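Okay, so here's the structure we're looking at.
Only a single protein chain was left out; the remaining protein chains are all shown in position.
Chain nomenclature is as follows: A, B and C, assigned in order of appearance, with residue numbering initiated at 1 for each chain independently.
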Amino acid sequence: MLRYSLKRALSLVLSLAVASLVIFAVIEVAPGDPASFMLGVNAQEDTLAALRAELGLDVSKTERYFTWVAGMLQGDFGVSYTYRTPVSKMVADRMWVSLPLALYALALSTAIAFPAGIYAASRRGKAGDVAVMGATQLGVAVPNFWFAMMLVLVFAINLRWFNAGGFAGWDKGIWAGLHSLTLPAVALALPQAAILARVMRSALLDILGEDFMRTARAKGLTRRQALWRHGVRNALIPVLTIIGLQFSFLLAGSIIIEQVFYLPGLGRLVFQSISSRDLIVVESVVMLLVFAVIMVNFLVDLAYAAVDPRLRSRT
Amino acid sequence: MSLLRIDDLSLSIHGFDILKGVNLIIEPGEIVAVTGESGSGKSMTALAVMQLLPDGARTSGSIRLDGQEILTLPETRMCALRGAAVGMVFQEPMTALNPVKTIGDQVMETILIHKAMPPDQAEDRAREVLTRVGLPPDRFPLSRYPHELSGGQRQRVVIAMAIALRPKLLIADEPTTALDVTTQAQILDLLKGLVDEYGMGMLMITHDLAVVADMADHITVMRHGEVVEAAPTPQLLAGMKHPYTKMLFAASEHQVTLPEPLGQEPLLAVANVVRDYPLPRTRLFARPGQHRAVDHVSFTLHRGERLGLVGESGCGKSTLTRAILGLEPVQDGHILLDGQPVYTGNRPNLAVRRRMQVVFQDPYGSFNPRHRVDRLVTEPFFLLEKPPTGTERRDRIAEMLTAVGLSPDDAGKYIHEFSGGQRQRIAIARALITRPQLILFDEAVSALDVSVRAQILDLLAELCAAYDLTYLFISHDLSVVRTITDRVMVMQAGRIVEQGETEQVFSDPQHPYTEALIAAAPRLPRRRPMVAR
Amino acid sequence: MSRNLILGAALSSLVVLAALLSFVWTPYDHAALNIPAKLQTPGAQHWFGTDHFGRDMFSMIMVGARTSIAVALLAVGIGMSLGVPLGLTAAARKGSWLDELIMRGNDLVFAFPSLVIAILITAVFGAGAVNAIIAIGIFNIPVFARITRGAALSLWEREFIMAARVAGKGAARISAEHILPNVANLLIVQGTIQFSLGILAEAGLSYVGLGAQPPTPSWGRMLADAQTMVSFAPHLALIPGVAIILTVLGLNLMGDGLRDLLDPRIRVART
Partner (left out) sequence: KDDITIAMQLEPPHLDPTSAAAQAIDSVVYVNIFEGLTRFMGDGSIVPALAESWEISDDGTVYTFNLHDGVTFHDGTTMDAEDVKFSLDRARAEDSANAQKALFAGIDSVDVVDPQTVKVTLKEPDGNFLFNMAWGDAVIVAPESIENIKTAPVGTGPYTLGEWVQGDKIVLNRNPGYWGDQPALAQATFKFISDPTAAFAAVMAEDVDVFTGFPAPENLPQFEADPRFQVLVGSTEGETILSTNNKQPPFDNIKVRQAMAHAIDRQAIIDGAMFGYGTPIGSHFAPHNPAYVDLTGNSAFDPDKARALLAEAGFPDGFETTLHLPPPSYARRGGEIIAAQLAAVGIKAEITNVEWAQWLETVFKGKNFGLTIVSHTEPMDIGIYARPDYYFQYDNPAFQELMTTLNSTTDPDKRTELLQQAQRIISEDYVNGYLFQLAALSVAKAGVRGLWANAPTAATDLAAISWAE
C-alpha cells in the first residue's frame, strides 16, 4: 500500500506540474489584457502601464510562471486582478456553494439511480426494466441547461415553489441554503442519474451472470437476497468510477447551470474571470480543479480497495 | 423411498429441447455419476434439481426429493430446500466465490440464511466444516478472502458452504475439472469421505470417465439430452450395451501407434535455460524480486522425435514454449535450432523461427474471427522470403486442408462455422503449411471432448507417418502424452525433474514427483477384452 | 435487429436526411429576416413558427442539424483518429514507458475540466465551429485511447495474436491486421455514443455562445436566443430542445442496438 501511495503521489506531482505548464501556456496566449479590460476605453497609456506594474504583469512570462508556481507551493494562489482579493479566499467562498451543490446533486443522482438501476436489473426484460431504461435514455439525451430552463419555468415562475435562482446563503440556515440549491441540483442530477442508473443496471446484469451468484442461490438465497448481498457490492466498482467522474464534472462542469440559476459558484467564477481576463484566478482555479479531480480519482481508488479486497493486498 | 428420483424429465429453453425424458435415481449414501460429452445436458439436469435453470426454461416430468415434488414447489419453499437439503458444488472454484466477502462470511451465510442457528454458533459451525474440508482456522482464518487461496483451497470452501447444513443430497458439477491431478485426487477423496461420513447422496457430474469409474456407485451416460445408458458401475464397466457408451470409453483410452522415430540427429538444443519474471516491487526502492518460471532447463530434441512435456499447471510449460519460439528473451542459457540461436540480440531470429510452428490449446481463441480460413491458414507464409501466390498458394491450402481431414472448399469459410475439433484441425493445418522442422503442441487436445480428442490424436499419428513430424507435445494429461510421444520430460516448478523413454518413465518413475503425478491420475480400470466387439 | 436499433436508426436517419435535404431545399431561406413576422406560433405557413427575427424555425432546425452533425462527427473523427492509434500503441507496448506516458497523458486530459478548457480554447482562438470541434475533439481522444487500449490488451492475450507473433509479425502489423478489426465493433458503438455526446456538447458550447457563429444556425444558439422568450414564445425553446433530445436519443438507441447486434458483451463508457 505504501509503495502504491508513493507511486500515486509521484504521478500526482508530475501531473500537476504538467498541468500547471499547460494551463499557464494556454491562458497566457489568450488575447486580451486585464489592465485595459479594467480601465476601459478612455484609459490612457500611462495609467495602463501603472496598473500593469501594480498587478505584476510587467515582468516576463517565465518569471510570472515561476512566481505563480512558487506561490502555490506555499499555499498562496495570488491576488485577483479585478477583485483585488486573494484568490484563495474567493475560491473558499465559492466552494461553499459549489461543493454543497455538487454533493447535493450527487446524493440526488445516486438516490435515484441506485434503486432505479437495481430495480431494472432485477426485472431484466420485463415491463419495469423497459420503462426505467426508456426513462434513462431520455434522461441521457436531455441537455441539462434546457432541463434547467424548463424547471425554472415550471417551478419558479409558474408554481413559485422555489426561487428562480440565487443562493440564500448558509447563514440563513441549512434549510434555506438547501432550498435554494434544490432546482440546480435537480437539473444537474437527473441526467447524471440516468447515466448512473444505466451503469448500475449493466454492472448488476454482469454480476448476475457470475458463478458466485449461482453459488449464492444454491445456498438458498432468494433472487432478491442474492442481488442485494452479493450483487450490489460487486457492481459498485464500475459504479464508483462513474460517480468519481461525475463528481469531478459537477465540481467544475456546472458553469452553465450556475449561470442559469445565478449561483455564486466556482464555475461562474472561472467563466467571469476568463471574460475579464483575470488570468491569475483562472490559472489558480483550473489548477485547483485539476488537483481536485486527481484527488477524487485517488479517493475513488481507495474506495475500490474498500469495496474489493483483491485490490487491498496489492502492495 | 429414494433420496432423489427424476422421472421423465424434459426441459426446453426458449423452445429448444435440451433434455428429453431423463430418468435418474439416487439413494442415500450413494454416488451417482452423470457423464457424457460436452453439451449433453449434464449441468442442466443438475440445475433442474436445484431449480436454478436459466430464464425461459420449461420443464415437464417429475423430480422428487425425499418424496417431495420439486418442479411444482413454490420459489420460497425451494429457497428453504437449497443449501439446507441440497447442496451444490460448481466447476470453477476461481469464480464460484464472491470475491468481496470473506470465506467465513460465505460459509456462515448458508447457515444464517436458513436461520439454522444463532450467529455465534454459526461461526463455530463454519470453523468446524472448514476444518473438515481441510482448512483449519488456525491456518486459514475465517477472515481470509477467496483471492488469498489457491484453486484447490477455494474448491474446499465451496464444498464447505455446500455441506455446512449437512444436506441430504450433494450435487457436484465437474468439481475437479479445473484442478491439477494431484489436487483433483485430494478433492475426490474429500467428497467420498463426506458421503460416507454424512450418509449423503451425491450427484456427481463429470466428463472424465476415469473419475467416474473410480468414484461412482452408479453411472448414467447422457447424450444429446437423453440418458443412453444407466447401470451400477461394475456392471456398466463389464458390459456396455449402448454403442455410444462403448465409443466413449474406447475413446478415452484411445491409443495410437506412432511410426518409428528417425535417426538421432539433434535438432533443438536447449541448454541451461532460465526465464525470470520480475515480481512487483514490495518497497519503492527495493530491487524487484524475481519469479523463476523456467529454471535451468536443458534437453535435446532429435530430428523425427516426438517429445512430451508434462507437469502441473503453472510449472512453466508454456513459458518454455514461448522461449523456444523466440517470442521472449531468456535470462540465461541458450536455445539453438539446428545450431542457430532462436533469439539474437534483442530480436527473434526470423530465419530460425521460420522452421518452427505451434498449436495452441484453445480452439476458440486461436483464430482471428474476422478472417477466412485461407487467410488464417496461410498466416505463417509471412515468415517466408517468397511466399507462394496464386495457384501455388491455393494448392498448398487445399493440400493442407485435405491432410487434416477437411475439404479444400472450407478455405472460404469463417472460423465460427467450425466445431472445436475442426478448428483444432485447422490449427494443425496452419502449423504445417510452411513445412516446419519442429512443431510445438501446447495442450493442443486438452480442451476437446474425448471422442474428438481421439480423432485428433489419430490425425497426428497419420501426419507423423506422412510428414515425418518432429514435435514437442505439452500436456498435463498423462494418458495422452503416454501414447503420442517417444520420450517424455517431467517438469516441476520450472525444473525438469525426470526425462526418459516414455514407457520407461511411466512404468518405472524414478523421481518422487513423477510417482505422485502418476499415482494421482485417475485411471480406467483395465477392462476385460471386449467380448462384444 | 432489436427494437432499439430500428427506432434509433429511424430517428437518426431522419435527422441526417433533414440535414442533407437542407442543402438543396428548405421551406424558407433560413437566414432571411422578416422582423414584422417575428415570433409566430407554429402553423400552416411556418410549420415550426418563426423566431424573434421572423426567420422560419423549420428551415433553421434543418440547417442546424447540419451544424450539429458536422461538429459532432468531426469531433468524433479527431478523437478516433488520434485516440485509437494511441490506444493501440499503448496496448502493444504494455507496461513500457510509452504505455505509461500515453495513459498518464490520458488521465491528465481527463483531469482537466472540459467545459472550462473549451471556453479557454475559444477565448484564445475565438468562438467558432472549428474551435468547438477542436475543443470537443480533444476530450474524445482519451475516451477512445482508453477503450481501445482496454480491448486491445485483452486481445493481446488471445492465442491468435500469439499465432501471429509466431508467424513473425511485428506489433504494428498485428495491431493493424488483428487488433483493429476486432475492436472495430466496440469503436463503432462507442463512436455512436461519443457522437451523441458531441451533439450535446456542441449545444452546450453554442448555448454559451462559443459554437458556430451566426448566421449559421445552431440548435444550441437557438436555445440560447429563445431563453428569454420561453415565457411568451415557448415553441422557440421547445423545438430545438426536442430536436436535440430526439437526435441524441436516436443515436443512443442506435448505439445500444448496434452493441446488441455486433457483440452483446462489449462495454462502452458512457459519461
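List of remarks:
Note that a contact is a pair of C-beta atoms (placed from the backbone, for glycine too) under 8 Å apart; a residue touches a chain by one contact, two chains touch by 3 or more.
None of these values were measured; they are calculated from a predicted model.
For the chain that is not shown, the touched chains among those present are A, C, taking the whole complex. Note that of A:Val22, A:Leu39 or A:Ala176, the residue touching the chain absent from this view is A:Leu39.
Among A:Val232, A:Val260, A:Val285 or A:Val307, only A:Val260 touches the chain left out of the display. Between the chain not shown and the residues C:Ala9, C:Met229, C:Leu246 or C:Leu262, the one that touches is C:Met229. Where chain A meets the missing chain, the touching residues are 31-34, 36-44, 46-47, 50-51, 54, 82-85, 90, 93-94, 149, 152, 156-157, 160, 163-167, 169, 259-262, 264-265, 268-269, 272, 274-277.
Residue positions on chain C in contact with the hidden chain: 31-33, 35-36, 38, 52-54, 123, 126-128, 209, 213-215, 227-232, in rising order.
One rule holds for everything that comes next: only the chains that are shown with their structure count from here on.
Computed from the mean C-alpha positions, the centre of chain B lies at a distance of 47 Å from the centre of chain C.
Separation between the centroids of chain A and chain C, computed from CA atoms only, is 22 Å. Across the assembly, chain A contributes no residue in contact with two or more other chains. In chain B, no residue reaches two or more other chains under the touch definition. Residues 11, 14-15, 18-19, 22, 26-27, 29-32, 137-138, 140-143, 145-146, 149-150, 153, 157, 195, 198-199, 202, 242, 245-246, 248-249, 251-253, 255-256, 259, 267, 270-271, 274-275, 282, 286, 289-290, 293-294, 297 of chain A are the ones touching chain C in the complex.
Chain C makes touch with chain A in their complex at residues 104, 107-108, 110-117, 119-121, 123-124, 196, 200, 203-204, 207-208, 220, 223, 227, 230-231, 234, 237, 241, 244-249, 252-253, 256, 267, 270-271.
Partner chain A is touched in their complex by these residues of chain B: 50, 52, 55, 75-76, 79-84, 87-88, 90, 92, 95-102, 109-110, 113-114, 145, 147-148, 158, 161-162, 280-284.
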